[in-house]
Structures are given as structure tokens and as C-alpha cells.
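Let me begin by handing over the structure; questions about it come next.
Here the complex is missing one protein chain, while the rest keep their positions.
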Amino acid sequence: MSEARPRSAHAGRRSVFARALAHPSFLIGVSIAALLLAAALLSLVWTPYSVAEVVVSDRLQPPTLAHWLGTDAFGRDVFSMILVGTRNSLGVAVIAVAIGIGIGVPLGLASAAEGGLLDDVLMRGSDLVFAFPALVTAVMITAIFGPGAVNAIIAIGIFNIPVFARVTRGAARGLWSREFVLAARVAGKTPARITVEHILPNVASLIVVQGTIQFALAILAEAGLSYVGLGTQPPAPSWGKMLNDAQTLTAIAPWLALTPGLAIVFAVLGFNLLGDGLRDVLDPRLERRR
Amino acid sequence: MALLEIDRLSVSIGGHPILSDVSLSVAPGATLGIVGESGSGKSMTALSVMRLLPPGMTAKGAIRLQGEDLFAKSEREMCRIRGGSVGLVFQEPMTALNPVRPIGDQIAEAVRLHLPLSRADTEARVLRLLDRVGLTRAKVGPERYPHQLSGGQRQRVVIAIAIAADPKLVIADEATTALDVTVQAQILTLLREVAAAEGAALVLITHDLAVVADMAERIAVMRDGRVVEEAPTLELFRHPRQPATRELIAASDYTPERLPSPTVDTPVLVAADDVVRAHRLTRPGLFRPRPMARVLDTVSVEIRAGESIGIVGESGAGKSTLARAVLALDRPNEGTIRFRGRDLFALSAGDLRRTRAEIQAVFQDPYGSFDPRHTVARIVAEPLHLLAESCPSAERKRRVEEALERVGLPANAGLRYPHEFSGGQRQRIAIARAIVTRPALVVADEPVSALDVTLRGQILDLFAELRRDMGLALLFISHDLAVVRATTDRVYVMKDGQIVEHGETETVFHSPRHSYTRALIDASPSLERALAKRAAARE
Partner (left out) sequence: MLTFVARKLGGLIATLVVASVVIFAVLEVLPGDPASLMLGVNAQPDTIAALRSELGLDQPAAARYLSWVGGFFVGDFGISYTYRVPVAELIADRAMVSLPLALMALILSTAIALPLGTLAAAGHNRWPDVSIMSFAQLGVAVPNFWFGILLVYLFAVTLRWLPAGGFAGWDAGLGPAFASLALPAIALALPQAAILARVMRSALLDVLHEDYIRTARAKGLTAGSTIWRHGVRNALIPVLTILGLQFAFLIAGTIIIENVFYLPGLGRLIFQAVAQRDLIVVQSLVVLLVASVVTVNFLVDLAYAWVDPRLRHGRR
């Protein structure tokens, strides 16, 4: 009965900060994310060498003091390329996730509030999008417009829309059947106003968590698309493209295949940890189960 | 020798005590009732006997079953005792069974674990067990799945599992709390019969004094993890020694102050006429039309100003649907609902707002009815925007504080969040929100069902006080006959979407005309009746 229930979902609302500081995977995730962001910003103003600089005499050097991570087949500095690649990966992921949130969340909110036909159309529509793996979408876009980074953004972004729409819709529908929403309706509030005042704030943390996870997936997808040549185009450096170049050289320059892959793992791991951490920190109800 | 002996049992989690020095004993074949409010440690005592305490809890003391210390047993030996010597029945029949396995399979599992029977004998035993708990092969066979059964039928299956291996002790932990009263009466009778037939002792854990008074020979009262009093049933009720016991008994047949009923010439506030509310079911077959189910079937209700109206009925009777229609949340498919003579669903937007300010609501769940992210002040102020005159912030603040004080909360409660309040206080916050616009009618849907008895009385008092001071009319919806009888002037009895009987509350309860009303009253646990029966049996 009443008192036996756990005190509240928000028993520690004001100690979110304290909980965050005590959460190892959240801390690791935040640190990695911050490091990547710093690297991306740094690459805007400075890299050890220019990534456009082709010095054939310096080609395929193993890691040295001058070139920390060695050089590629064109004599370009791998460390500089990794830095610029970070910017590229994060940039694509930010826009792709923003497309997903910007379109998917309003759709999910509206569908939960309206129900009926809109809801049916949304669910069928998302089934349709899920039937096209992002890679297949990218193939089709490439067939029409030719390859490019924008390609990757659109393909990943389209896939993200139903992901966010479904997550938002599911959580929002749960909230619509709660008594506090009923109370708001008794207070004469319109569905739009209830959505803004009650639903959105209560699904926000879920969207943030999902956003982090989709961000990690987007980095992975961008690397894959660039690897097969559908994403970022040379000479712009990207982690996936670097791996493609390195693949043929594994027998003579194995280190080239190592660093871009590690960079991808590092970034994806970081954002996944951040997502897991945020989930626990923002919603203590789930923490007990983990 | 006692069958079960709990000797100075203490349970704690991280140094925080859950149970302290609990000592109880149960004789073979006897029935012990354990009563107490939520958090008193009743369920933890039961789980301790099974050694199924949640992880992180540590137990001290001793529990002896037939003289053998359970705490000294290995996990493997405990598995033989669980379901073998001791059967356990839990509160939630809807979720207590595995949804993906047939019920016969789940009963057979309990048989196989403890009895060395052949496959054919096991099957025969499962059929006998189902028969014993009143589920005959023709009606509910072993091949059925839990979702095909009603709550009462599922609880029968759980009982069959508990008695599968002829246990010497059956522990029933709030086994009937989630069930409708008529089903509750059947399940209690079944428990009693089964225990008697198998010669098993019964430990009945409940918050409901009337239920234990009826069922148990001895009663232990628990509070804050301690046994405060243990005595034979009649003695406990006739001469309670401890204040905690007295408080519990006083609260359980509590009647708030009775107000004079409004006279016939009082204006009618709400008139619902032949209201029908139906929804489509899923198609029974691919090409068959979707049937309609009537949740409300030509329901007519009248509420006069200042009047307190009760709606009683079991789950699925359509009580809450009626409430939602009166609150103008769901439009009826047929019929009209008039407020002060005007059709609620034909009002202009502005008029609807003004009308909503006059009809407010209190819901059942004191935990779910507030947005956890809003302060109490913001929650209570929510309906204020319905008022025709725009409400300046100073006025808003004043009205919120006034409403909070009126429900017995400090004015500064508004600065805090709902999770900082207890269940009873939360229900006060919900009431403050309902009266902040000074409405003419409050629709209260099971407003005290989630509260402990001692809190229940306080909230009922508050409703009575508000009616007296504000001239409030009340539409009080509840499955609990005792509460409705104590608080309402007139009552409507609902069954399957229809009103089967209505009239003055006392008349209806005293001399019910409809057979369903009679069945409902007979099935409702009554402390008075139970004690009278027990006294008669002793003489």
C-alpha cells in the first residue's frame, strides 16, 4: 500500500549533480566526449601538419617524434588526419541526430497526443523507414546525387527520425494515461499545452539518453559509409576512409589500420558510456536495476 | 509443540531495521492473522520464513518449523521446504503466474518438485488440485493460459500451487486485497476450506481487520517492524491492551460527521440522462464486424447542490467512465449530461472553462496524480487559469495558500515537491488543487482506496469539513461499501455499466432491493458481523 512504495522517482532530484560525480561510466563518458570535442575544435585552428600536404618522400613512416602516428601512403601526417576526422565524425553525427530529434520528437509528441489516424500513419511510416537499412538509403541517394558527406548525414538522419518518434511516442503515451495528465485536463488545459507543460519535460531526459546512443551509432554509421566510399569524399580525411586506404597496406604498414579504428572505438565507447551514465543519473528508478 | 515458531527475528538493510524482535508461533492446523498498516513489516515476516528476503537484507534470530531451525538449513534444503512444507500465496494474482506457460504446467511443476509421482499420477493430481480450488476441467482446464483467467481464477491457481505438495503451513500475504469483494469472499472461504481439509495451519497477512476477525483464531498486530500485541481474536477486539491496537480498531469502523441531507427543492447541479458510452472491441474474426461494448449503459444520475452522492460497484462496472463523463473529459455516445441545466458537451469554449472551474476532481493514486517536476504551489494553482477574471500572481499565491491551509497543510508546503510528502499528505494536496477554484462539485474517484485505515479517516473528515464549510457537492466513487455508507446521502449501485439500484444510502444498505446489492453487502467484510459470529460460536 501507499507507504511501502519507494519514496519517489525524484527522491534525489536535487542531487543529480552529486550522483553524476559518483557515477564512473558517466564520468568516463563525459571525459571522452569533452576530449573529442576539444580535438575537433582544435583541428579548426591548428593541426601539426596540413592534411592537404602531400610529401611523397615522407610516405608510410612508422610513428616517430615528428609524426606521432606515422604517415600515410601520400606522406600525410596521420595524427593531423585523425584530428580533422574527429571534427568530421562529430559534425555528421550532430547534424544527423539533430535531424532525428528535430523531426522525430514533435512527430512522436503529436502522435501520442492525437492518436487515431496520425498515430497509424506514423507507425506505418516508421516501419517503412526501418525496412531501409541506412546503408541502402545511402546507396539510393548516391545513385541520384553522387557520393558525399551530406549523403551520409541524410541517410543517417532519415533513419533517426522514426527512432526518436517511437521513443517519444512510447514514453508520451505512458504519461498520457497518468493521473496528473488527467488532472491537467480537468483543469481545462488543451492537449498542446499539456504536451508542452507536462509531457515534454518528462520525456526530455529519455530523449537526451537516446540522443547520446544515436550519436554513437551515427559515428559508427558514418565511418562505415565513408569506408565503402559513400560518405565523406577524399581528400577530406575521415576515419572510415583512412581505414579503407590502410587496408591494402596492412602487410607493410599495419599501424595505419590501428589508429583510425581505435579512434572510432574510443568515440563510440565514450558516447555509449555517457548515455548509460545519463540514464542512471537522470532517472534513479532504473539505477537500482543496473 | 508449535508448528512454526518465530523467535526474536530481526531484519535490517544496511543497518536500518525492518523488523525488530518479532516473536510469533503457530500451532499445527491453527490460523494466525497478522494485521498492520503498510510498512509495518508483515510481508517481510512472511518472506523471512521462506528465506526469500530481497538481496541486501540480513536476518537475525531464529525461525523454527517443526522444531528445525530454518536459518541453519542449506539453500537446497530450503528449496524442499518452500512449496513442500510451506505454501505461499501472494497479493497480485494478475502477475503471479508465468504468462507464457499453461496453468496445469505450473501446478505440475510444484507437484514434481516435491512428490515422487509418475507422469500420469502427476497429471491426475493436477486435475484434483484444480478441482479442489473450484476450477473444474469443463470450465478451466489445465491447458489454459493465465491471461484467459479472471483475477479470482488466477488466485485459485496460485492457491493450487501453494497446496500442491500438502504443506503443513500456508502463508497468504494480502491474498485477496486486489480482488473485488464478492471474489474476495469466495477466495477466503476457499483458503479456509483447503487449510481445514489438508490439516494445514494458515497464516493470514492483511491490512483488513474485518477479514482477520472473520478468519483467524489469534491475531498479531504489527507496527513499525514490531509485534505490538498478540491475543485470541475476540479478546483482542474486546480488550485491546495497546494504544496502537485501539487506534487501528477505532479507525477501521470510523464514521465522519454526518451532515443534513439537502432537501428536495435544492437545485439540481448535475443531471446525467440515459448516458451511453461504448467503445469498439477488436474484430473477433477476420471478416466479422467489430462489436461494441457498452461501458455505460443508459445511466442516469442526479446530483443536487451540496449533496454527497456515492457510486459503488466492482471493478469494470463503469464507475470511472461515469466520472470522466461528468468531468466533461469523454463525450458520451448517447444521452446528455447537464450542469446547472446546460448540456456540458454543447458549451462554448469560454463557458466550458467557467464550468470546469465548478467541477473539479480528486483521483485515487496519491503518487501518480502530480507531475513530479512541478512544485506543490504550481500543482495546486493549475486549475486557476479556468477562472474568468485573470488571476494576478499575488491573488494566485493567496488562493493557493488558502487552499493548502484549508486542507491542513502549512502554507509554505507550496515551495516543496510532491515526493517530499507522505501518501496522506499528498491526497490533501490533491484536494487542495480540487478546491482552489472554489467549485460546486468535486468528483472523487476512489480517493481513499490507496491509503491506510488511519489516514483514510482523516481524509474522510476533511471531505466532510469542506462540504460543510464550502457547500460542496461530492460525487464519491468507491468499491468500499463501508466508506460510501459513512460518507454519502444517496447511493447508486453499478454493475456491468448499468445502475441496478439507487436511493437514500441508509435505505439501500439497510434493505437492498436488488439481488446484486445484497450480494455485495453480504460479501463485504464486516468487523461487527465477524465478531458476532465468533462470539456466537464460542457460546
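Here the chain labels run A and B in written order, and each chain numbers its own residues starting at 1.
Just so it is clear, a contact is a pair of C-beta atoms (placed from the backbone, for glycine too) under 8 Å apart; a residue touches a chain by one contact, two chains touch by 3 or more.
Small disclaimer: the values here were computed from a predicted structure and weren't measured.
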### Query
Who does the absent chain touch among those shown?
A, B
### Identified contact with the non-displayed chain, of B:126, B:161 or B:531
B:161
### Message
If I consider the whole complex, including the chain that's not displayed, which of B:32, B:110, B:301 or B:466 touches that chain?
### Response
B:110
### Query
Which of these touches the unseen chain: A:22, A:44 or A:136?
A:136
### Task
For the chain that's not shown, point to the residue among B:99, B:260 or B:350 touching it.
B:99
### Query
Can you name the residues of subunit B that touch the chain not displayed here?
50, 52, 75-76, 79-84, 87-88, 90, 92, 95-102, 109-110, 113-114, 145, 147-148, 158, 161-162, 164-165, 282-283, 285-286
### Query
What subunit A residues would touch the chain not displayed?
124, 127-128, 130-136, 139-140, 142-144, 216, 220, 223-224, 227-229, 240, 243, 246-247, 250-251, 254, 257, 260-261, 264-266, 268-269, 272-273, 289
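Just so we're on the same page, only the chains that are shown with their structure count from here on.
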### Task
State the interface residues of subunit B toward subunit A in the complex, per the touch definition above.
37-39, 207, 327, 329, 352-353, 356-357, 359-361, 363-373, 382-383, 385-386, 417-419, 422-424, 430, 433, 450-452, 455
### Query
Across the complex, what residues on subunit A touch subunit B?
1-5, 7-11, 13, 178-180, 182-189, 197-198, 201-202
